[in-house]
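Removed from the display is one protein chain of the complex; every other protein chain stays in position.
Order of writing sets the labels: A, B and C. Residues in every chain begin at 1.
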Amino acid sequence: MTTPDTKTTEDKYIGVLTSGGDASGMNAAIRAVTRSAIFNGFKVKGIYRGYEGLITGEIKELTTETVSNIIQRGGTILKTARSQAFMTPEGRKKAYETMQKEHIVALIVIGGDGSLTGARIFAEEYNVVCIGLPGTIDNDLYGTDYTIGYDTALNTIVECVDKIRDTATSHDRIFFVEVMGRDAGYLAQNSAIASGAEAAIIPEDRTDADQLEQFISRGFRKTKNSSIVIVSESPKDGGAMHYADRVKKEYPQYDVRVSILGHLQRGGSPSAYDRILASRLGTGAIEALLEGQRNVLIGIRNNQVVYIPFAEAIKDDKPFDKSLIKVLNELSI
Amino acid sequence: MTTPDTKTTEDKYIGVLTSGGDASGMNAAIRAVTRSAIFNGFKVKGIYRGYEGLITGEIKELTTETVSNIIQRGGTILKTARSQAFMTPEGRKKAYETMQKEHIVALIVIGGDGSLTGARIFAEEYNVVCIGLPGTIDNDLYGTDYTIGYDTALNTIVECVDKIRDTATSHDRIFFVEVMGRDAGYLAQNSAIASGAEAAIIPEDRTDADQLEQFISRGFRKTKNSSIVIVSESPKDGGAMHYADRVKKEYPQYDVRVSILGHLQRGGSPSAYDRILASRLGTGAIEALLEGQRNVLIGIRNNQVVYIPFAEAIKDDKPFDKSLIKVLNELSI
Amino acid sequence: MTTPDTKTTEDKYIGVLTSGGDASGMNAAIRAVTRSAIFNGFKVKGIYRGYEGLITGEIKELTTETVSNIIQRGGTILKTARSQAFMTPEGRKKAYETMQKEHIVALIVIGGDGSLTGARIFAEEYNVVCIGLPGTIDNDLYGTDYTIGYDTALNTIVECVDKIRDTATSHDRIFFVEVMGRDAGYLAQNSAIASGAEAAIIPEDRTDADQLEQFISRGFRKTKNSSIVIVSESPKDGGAMHYADRVKKEYPQYDVRVSILGHLQRGGSPSAYDRILASRLGTGAIEALLEGQRNVLIGIRNNQVVYIPFAEAIKDDKPFDKSLIKVLNELSI
Partner (left out) sequence: MTTPDTKTTEDKYIGVLTSGGDASGMNAAIRAVTRSAIFNGFKVKGIYRGYEGLITGEIKELTTETVSNIIQRGGTILKTARSQAFMTPEGRKKAYETMQKEHIVALIVIGGDGSLTGARIFAEEYNVVCIGLPGTIDNDLYGTDYTIGYDTALNTIVECVDKIRDTATSHDRIFFVEVMGRDAGYLAQNSAIASGAEAAIIPEDRTDADQLEQFISRGFRKTKNSSIVIVSESPKDGGAMHYADRVKKEYPQYDVRVSILGHLQRGGSPSAYDRILASRLGTGAIEALLEGQRNVLIGIRNNQVVYIPFAEAIKDDKPFDKSLIKVLNELSI
């Protein structure tokens, strides 16, 4: 993309879309992208339902006013979807044709690793300018310390567990609380520390040992009458229900309950941090475009905005800070 | 109970316990009972784990200070339980002996209909003075407009559905959200109105017609791309999962999800209303004792504290205000 | 108004406006009025900035969709104002002409006593059909147990005082917290009970005695190291600052602070109760129109929707339940 052209020709637009699972703060990111783009002389088009809208042409111009009063709202005003069609060459061809027709010269994709993988393939195939923003509650993108939506989801989980603990304590119960995160244990491990849970069962630690055995062998309920165990969702082992069943079988004397927090973890008004992160990364995306960057994820590292090449961002295994496991172990005595 | 005796003799106590499922505001009620009792010259003993503690003698004196700074806390500092033993004559005999031994001349029971039924039987068998306070999120006690914990649970549900709606709207989904309430649809019907849900499926209306059919035949999603249906938990029909499955089968084109809110509905800091209600009913319980009342539930009707004989309070079917069904129908167009 | 005409002629509209200070739940009321009206065959026009919009003709049609997704939002999408012009005969003449021109056959006014007084005069002068909905955080309207916005404001105050108490306790301080309510002490008295405050200073009790003296003479801080006193705003005596200054002067050994909660008491997502109340009263307004009612306030009494003639609703002194003073006195020991 040659910026001067973009700025001088009136009918060139930046396109923005949200893709994959919704995350709180996506609206703040849309607002930031839109306003920062307009501030820097661009025009902006909003693409609806992720890549689907790019294929079907569901697109509307965004102005300063259309993004007013959305910074505090969960979900995404552009709606989101997981597009099957975009995984096919035909779908991407149509998407490219829409971009041409709509005079969209750069595409800003707000989403998780599936969405960025799509952007990467698309950018390579058609030589289009793509910029990614990390929008996912899972915080599983490589190269950025945080993703938009993670802090809000973490706070929502902690508020829920605070409530569940009232019941656990009043009734002397053990609760297995299942939280989201897909293959990443960030939400589970950190919400366990923040809510004063006795243990977390996370994917990153599964190869090491039987975490439930550890929890039990450490003598859970020795000094306590109630316990909270946070379990990261996982299709492999059956999640919270599986662990609850094991304890019920082995320790029938305990009053064991399960709570699966589910979709309420995604929505809600974004936390201050997610709003600021989305605002910084959104303006960062436009700055990156102005600098001639392409096919990078805009991330945050050491509290600074950084650019991460797509190939690097969607690498499989974001390193997990094992010191957090030590923290939880020491504090759950 | 002859009040003068109670006031002049130092070693006569009022006992207070919480029983059954925990409800937010129980601590505010314990505080109110304790302080109002002390204000009026009584002493107070806290009985732990409901009737269990009365049987096993797990009892501690409560002072003005021990109930400081608890008005804002969920759960119950006295813990709660459903006592099997108290359902037996032997259990109640032990409970009575504990009361004698501990010089407890009147018993204040904070709980739902199971707990009040226990109090009623106990009061009749041993001629003890019992006063009930309505502590249940289900709002299913006859004779009182509201029960302690109901308003908090309602607000918690509405906050959760507000979050779920962000996701429902962003993804154009239908969510079936299951809420508590046992055999009473108060939480479901009112949370449906408050959260702007499209429908509520409640026990009170089940005999009348197939509520799901009504919802569908009214043309759900005619003008909307997403829908929320609140389903009252029910062992009979399988709850939210059951209705979601029906819709998935009949309307495979829709993206249907289920969220079961579960135990987080019970805890959390009580709402202003529940704190005020608990405070008024707690002082009302002591006033009732001073007036020589016994075996009554302290309730609220027309915003006035009232006394309801136990037999009346635990009658089966609290009348359901059908006008609320009309309100939801008109507003979900 | 003859309802049949209204229903059969296409170009007859119900007008709705919000007036006076904003209150949370006004949007829920606008939604309820609009949808219930449409459900019953009417069309609806939204009038902006209260009576100002009626005078200047700032009016837009409201549909089912325009009131979507607003039930959970504070403030009012119709905006609100205190109109000087409407207090003049010329202003009301223009307002009447607008109604004629816009084919508005009935006016629904959501507001407090100033707004209802305006409606009453207007209705008499021009023989127009007016229906009032009680929208004010002050809960000072006669004939209705609650007003829309009161419960939310109460919860907001209590959440704020919960936070302030953390600081008061940590530092052993006395806080005088000033809350809204104009000439009515509902917010102050009830938030004092709900937040476990040591005292409330309210207008209704001012004639009786010096409430600060009572508080002090009861031995504040005898058993406590920190205290919260809720003070109802009052132009007469200077509010929280005044009382804080008196204590500072008389008791220089205490660490006294003031917190004036201010405008944050008005906004925020409405509580479940306010949403339900607004929904019930909004549908009630349309039902009243259908029944041929006019110049009544739709209120709630004993949990039933009632109609209160304007003249009665804006009477000066809503009776204050003195039993609440007793409750606070007993519980702040």
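By definition in this document, a contact is a pair of C-beta atoms (placed from the backbone, for glycine too) under 8 Å apart; a residue touches a chain by one contact, two chains touch by 3 or more.
Predicted model only: the values in this text are computed from it and were never measured.
Q: Among the chains present in the display, which ones are touched by the chain that isn't there?
A: Result: the unshown chain touches A, C.
Q: Pick out which of C:169, C:214, C:293 or C:329 touches the chain that's been left out of the picture.
A: Within the whole complex, the residue contacting the unshown chain is C:169.
Q: Check the options C:15, C:46, C:75 or C:134 and report the residue that touches the missing chain.
A: C:75
Q: Just the residue numbers, please: which parts of chain C touch the chain that's not shown?
A: The list for chain C reads 18, 22, 24, 73-76, 79-81, 156, 160, 162-167, 169-172, 175, 257-264, 266-268.
Q: Provide the residue numbers of chain A that touch the chain removed from this figure.
A: With respect to the unshown chain, the touching residues of chain A are 31-32, 35-36, 38-40, 64-65, 68-69, 71-72, 145, 151, 154-155, 157-158, 162, 165, 169, 190-191, 193-196, 223-224, 269, 271-273, 275-276, 279-280, 282-283, 301-303, 305, 321, 323-324, 326-327, 329-331, 333.
As a working rule, only the chains that are shown with their structure count from here on.
Q: Which of line, ring, star, complete and other names the graph you get from chains that touch?
A: The chain contacts form an open line.
Q: I'd like the angle of the rotation relating chain B and chain C after CA superposition, in degrees, nearest 5.
A: Between chain B and chain C the superposing rotation measures out at 180 degrees.
Q: Counting only C-beta pairs in contact, which chains form the busiest pair?
A: Top of the contact-pair ranking: B-C.
Q: Between chain A and chain C, what is the gap in Å from one C-alpha centre to the other?
A: Inter-chain centre distance comes to 40 Å.
Q: Could you list the positions in chain A whose residues touch two or more of the other chains?
A: There are none in chain A.
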